[in-house]
Structures are given as C-alpha cells and as structure tokens.
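What follows is a set of notes on a single structure, which appears directly below.
Shown here: the complex without one of its protein chains, the others still in place.
Just so it is clear, A, B and C label the chains in written order, and each chain counts residues from 1 on its own.
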Amino acid sequence: MRTALVEHPLDPAALLAEVEDQGSGASTLFVGTVRRTNQGREVTGIDYSAYAPMAERELATIVAEAAARFGTTHIVVEHRLGTLALGEASIVIAVSHARRAPAMDAQRFLIEEIKQRVPIWKREHYVDGERAWTDNAGGAVPAAPDALSAS
Amino acid sequence: MRTALVEHPLDPAALLAEVEDQGSGASTLFVGTVRRTNQGREVTGIDYSAYAPMAERELATIVAEAAARFGTTHIVVEHRLGTLALGEASIVIAVSHARRAPAMDAQRFLIEEIKQRVPIWKREHYVDGERAWTDNAGGAVPAAPDALSAS
Amino acid sequence: MRLNVLLFASWSDALGPQVVVDLPEGARVADLVTELAGRASGKVLPRPLVAVNHRYARSDAVIAAGDEVALIPPVAGG
Partner (left out) sequence: MRLNVLLFASWSDALGPQVVVDLPEGARVADLVTELAGRASGKVLPRPLVAVNHRYARSDAVIAAGDEVALIPPVAGG
C-alpha cells in the first residue's frame, strides 16, 4: 500500500506494475483526467490544491479501509496537485487482487471515498478566461482573478 | 472500439493511451493475469486457445453491446492466446468515458460477459507436471499429455 | 447428412480437433451433443454448447448440411 500527493505528471503504467503480484489474477487501474467540458462550460485546465497534511492522512486511511474491506494490500494511489492541462491525469488508483470482483469493488470504493473525503480542491479555467472553484456535487463559485491560495 | 486476439505480450499502457480522449473524465483498465494458484493447485503457466473466428465475432459483439449500454465508443479489448508464464496478462480491457460510474460499469460488464461467452479455453500447467482444462465455473479435467489442440 | 464438427479443449483431447458425424436430415443441436457425449464419455468438461456458423445455437435448432458446426465446451477466457 502506498499513497502520495505529487506535483509531477502521473505514470499509470508504473503504478500498475507496482501492484502486480504473482498471487493476483486481476489488476485494475482508475485514471481521472481533466475533461474538456464541465457543467456545460469549456475547460482549458484545472488547478488542484490540497490541505496537504490532512489529505495525506485521509488518503492513507481510505486505502487502509479498502485493504481491510476487500482483502488486498496491493493498492497504490497517487493524486496530482498543481496546474493540469486538458487530458492530464489528476488521480491514478491501482489495485491487484487474487480475484477480479474485489479488485473492481476496491477500485470503486477508493475513488468514491476519495471524492467525498480527501481535502483537495479544484479551480477550473474556462476558455473565456474565467475561473471557478467547483466541487464534486455540482457546486461552483467564481474564483478570484489572482489566486491567493496555492497548492 | 477495437478488439483483437493476439499472440504477443499485451501492453496495458498502450491500450490505456488508445482510449484516452479529451472528452473523457475517467479511464479504467482491467488486466487479467496468470495467478500462482488456482483451486488449490500451484500453477506454472497457462495455454490459452480459441475458436478464433467465433471468438473474434463474440468479442466484437460484446464491445458493441457495452458501447450502446454505457454510452462510450472508447473501448479496446485484447485477449492473448498461446502459452503464458506466471504473472503475464491474458486480457486487457480499456475504457474511457466522460463520467466515472459508467466507465467502471462498462469495465465490469465487459469482463463478465467475456468470461461467459467468448470461446477461449485454458489448459493450466501445474508444478507437478500435470495439466488440466479448467473453466470459469470451477470445472477441471486432466489434459492429454501431448496436446492435440493448438491455439 | 454428414457433418464435420470442430472440437476444442478437453473434447479435442478426447476425440481430435475435428470429427465426422452422420445425422439424419432435420437433426437438432441436442442430437449432435448426445452423439458426441457418448463417444467422449468422462474425459471432457460436460455440458458443451454448440455454435452454428459462429453463433451459439439453441438445443432445439435444426442443423443444415453445409453449416459450420462446433462444440463449445465450458469457456475459460479472460
């Protein structure tokens, strides 16, 4: 098990290799990426920022919960912070397990819990130059033109 | 959408890259691998063989069903045939979708349907030198010492 | 009606990759399975399906001369 907040591009293949094990029959990879449109607006990039010490603690807690619940320690999660361009990966979740069903169940559990609990925020940049803070439940408020908060 | 039966090692990262799209917010990868033990026996490798023309047709049908059901055409499936060593990948399923839930639902639909419907068989090699034909429901019968069937 | 039937996996081990079966005109998929199960007794994974022209066929489907017929033992892909 390993979790990390990183400021460099994520490498899904490396994380997949990290969880592979000869006792595993299935590996899954989840990659979250910056999508061209959100809530009808055209996105050009996203800044991700975190309350880092708490985010690290919460990520590790969620992974430990998944390990206990689904019966595998072959789990790696990396979340990227900083400014991401269109198509870039913000999160990679890699799991391997002896059996396929819990490998897929763990994947879903991890991304859903992370989306609800880990203190990470995004500020979307739009094609018209505006920026907004958005949340995972559809909320949005305009962001200040020059950001006071850094990652 | 693309499906293939191949006789060379699979490349999960290449398939992930193939489905990525700027309209997607989530990509998933499922990798099935040769596991060290099956039904309590120690495995050293697996021969995968297929009724190739029907397997190709059935794979393409399942992917078209997933595309219609989950609303994405960004799906690639490759299944390997021939002799695989411990830890090697037998199947890779890559999906990307605007939203994460259908990306994960499509992944699960694809592997479950493929396991039930595609005419591919495996002959496991055990550490004691024996071989057996096994199915996805726990069935097994000893295999002939010199195989009459090729992939 | 003389049919060439393709066999795979344990059935191919037991009977070879292809067998010739003589069946009456109008024979159904179930008749073919009964005939071949008798020949392979015991050394195969039971309850095979039958594919006719690359599609799974129901056990009451009628087989025609010239069809590509294959016995599909329990599958194990993925």
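Note that in this section a residue touches a chain if its C-beta (ideal position, glycine included) is under 8 Å from a C-beta of that chain, and two chains touch if they have at least 3 such contacts.
If you're wondering where the values come from, they're calculated on a predicted model, not measured in any experiment.
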item: Neighbouring displayed chains - absent chain, whole complex; value: A
item: Touching residue (missing chain; options A:Thr3, A:Ser27, A:Ser90 or A:Gln107); value: A:Ser90
item: Residue among A:Gly23, A:Gly45 or A:Pro119 that touches the chain left out of view; value: A:Pro119
item: Chain A, residues in touch with the chain not shown (by the definition above); value: 32, 48-51, 53-55, 57, 79, 90-91, 111, 114-123, 133-137, 139-144, 147-149
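As a convention for this text, only the chains that are shown with their structure count from here on.
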item: Distance-to-centre winner among chains (Cα means, whole assembly as reference); value: B
item: Between chain C and chain A, distance of the C-alpha-averaged centres to the nearest whole Å; value: 50
item: Rounded Å distance between chain A and chain B, as computed from the means of their C-alpha atoms; value: 26
item: Multi-partner residues of chain A (at least 2 other chains); value: 100
item: Shared interface positions of chain C, touching two or more other chains; value: 78
